[in-house]
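One chain of protein is taken out of this complex; the other chains stay put.
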């Protein structure tokens, strides 16, 4: 085992993939000269001169140009700076990137990765704090991933780059500097897009999450453990297409289902998963399904609100205890 | 009772509101000279010269300009041409329109209506057939409505225009020419945003839908009736904020919950409602919740696929019968 | 001037224009008869633009098209049989019936697709140019066709700025047909020539008569040469007119049919070709043009027949092509 940060893990993935394939290039804002706004591209432009491009502030070009480059035969990785800006090029994502293969009857493929740093940071306020992965779960033709630790960041990013389909890679801003234990390179196992990971086995309740939500889920599980409740914690990893089987099997075992994410609760990813559980495993449930997410407001700036817009493990614990 | 089309109903709403308030104006593409691509603005530019504007093909201006006009003190109604194009100005919707009031601590209000013709038409294919209301349900700060008949179209549009909040008004393309019975003007009742409508009472199963989905829901209910199953059909009308109480009360009565919509099932509006039922009324359920929506693919062009991407009432009936 | 164009080129161009014309007349007729579903936009009267531009391209150059894409597709070399099958939604169609008129594409001939999103092609073409130049290390050129209406989309600006900043091999071909759907160009724009905008990006902007295929060809050939030499993008504004309604079936309440008819008679690119090639330059005879017209008429008859004889897609195949991995 060795220790690296989430950022370093993505750098290893980029470097390994870029060494293998000359047609991989990267474009976005502030990547080459400063190594990305969160340092997540640091050093790449020295290692791969001419393959890391600082674009104008022109997100429709970043994504649309990425799609065009993919259609021409390259394998672009494009960066969104903040996932909050994704609306600026939403059309390029859902009407072009996601659909060209289908509309053209399989003539095209779009091996493009869209990296999207998302989530709340203290004081980020309404336009620099969002988690909007749920929109993309509702769009056929793209894959959506959101790793929760360094090892997954590396293996998921590699899988995304190797995929012949467009993948949106959500990477949470608070994860970048965090350090995680990861296997030695020779012990790494490739990640298969679409598979969830049971990060902690348990018998009494299933808690599903992804990205930073997993930290909250684990914290709740640890607190529950002390109260004699054994929680199974599942990292979704891939949000679309998601791993129904792993989650349903867990619910069938634990008989209780909980999902949490940092995104707004209403219309979030948790809704789809909870609804699927209610559709396909309701007979196994010993309690109502439970969802945790942000309240239905934009993220306020003041530190006074910091806790109230975030899912709190103790709040989860209190509500989960009521399931029993 | 009198009979008018859905289009005419929206025209009545527009005319009545525009007569009352000089600061209401309309902008979008092809509204003035041809009366809107579906004729839904026909005659308005003669009645209100200078207040119906044909814009350049510049959707960020249409929506962003609408927001600016609202901030200055006017009450714009803007048109999206096809809801499919909404991604082109998604940022203006979710980072400006939805958030300016909150970010500025209540200094601003955005009395803007965004009219969005949506849904499948035969041969519309992948980029002219979409239902993307689910995205907007996940965005705090906007209201989302989708009327299913002419009377609602009129009263909901009036309520949307009168609201001091931004409202997205989804109007389904196949509804425009359809004729409906509507009350005489003196018998009209104002619509309150956020309220659902029980369009058919029943005792055995609750079917929730909105927009054209309601037609499918009613057809299924009629077929069920013949088989001795009494369905309660609820028109959501407002998708966000939605009327939880009416739906939960119905489920508590019927003990079975079904939702259908034309949009893709995964991550759709149905997921939120089903998940809420599983969270707040699971003990009342005598069967798994059921959701119906489009399969997880872009809408194909060929007529060969017409039925397969649409929710079919007989399919609903077959699955609903399994609930008993 | 006659020596400038080979007979072969002239024939090729007339044939393409005639093929487009026949294709569009056939589609229009069948659409109005209710045989074709969806939305269809025809290219009648604008044939010289796609034809002149594509004649200056290599087979492996790439084009991005618009909602009005049949002409571009024919001009780039697609088989009209497979095109027609697509427009009728058949499994033998270029896109296996999944795309239809508004998403017609033929990657085999470098036609990267019509687009239902106005202004959707600018960035795709520019990105393809970037990839070809920098990472795929070839000298392919990209072309994006776009309308006067499309020029008001933000994507126009983002793509052309990136292309000029990075000197990319992409040609911006504006089909200035005076209308964006129901809206006359000058009500949405303050300049007579859209190509005036080229100045703001410091790239060449030229105006050509879009009804004269030779003039279009010349401008395109020059732009292609610049692009291949690494001298960057060119903006070509082709003045034309939208003779048909915006879509087939458009009631055209917003304009005068007589005026349109008059413009058609005066500016029909096939008629102008005959005047130039036969009467002025003498590289082809009017009879040769007639023969090509006949040939094209037959081609279209066969294309229609091919489409009608073709099988429908299997409805159960609706999930095919959503993803490439699997």
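When the chains are written out, they are named A, B and C in that same order, and each has its own residue count from 1.
Basically, contacts are C-beta pairs under 8 Å (C-beta built on N, C-alpha and C of every residue); 3 or more make two chains touch, one makes a residue touch a chain.
Being a predicted model, the structure only gives us computed values, none of them experimental.
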| item | value |
| --- | --- |
| Residue of A:73, A:106, A:124 or A:241 touching the missing chain in the full complex | A:124 |
| Residue, one of C:196, C:209, C:291 or C:325, that touches the chain absent here | C:196 |
| Missing-chain contacts mapped onto subunit B | 22-23, 25, 50-51, 55-56, 58-61, 63-74, 76, 91-92, 95-96, 100-111, 140-141, 143, 163-165, 193 |
| Chain not shown, touching residues in subunit C | 152-158, 161-162, 164-165, 187-191, 196-203 |
| Residue ranges of subunit A at the interface with the undisplayed chain | 29-30, 33-35, 37, 54-60, 84-85, 88, 121-128, 295-298, 300-305, 307-309 |
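Here, only the chains that are shown with their structure count from here on.
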| item | value |
| --- | --- |
| Maximum centroid distance from subunit C, chain identifier (CA atoms) | A |
| Whole-Å gap separating subunit B and subunit C, where each centre is the average of the chain's CA atoms | 37 |
| Whole-Å separation of chain centres (CA-atom averages), subunit A against subunit B | 30 |
| Of all residues in subunit C, the ones touching two or more other chains | 95, 97-99, 103, 115-117, 154, 322 |
| Multi-partner residues of subunit B (at least 2 other chains) | 84-85, 88, 125-127, 296-298, 300-301 |
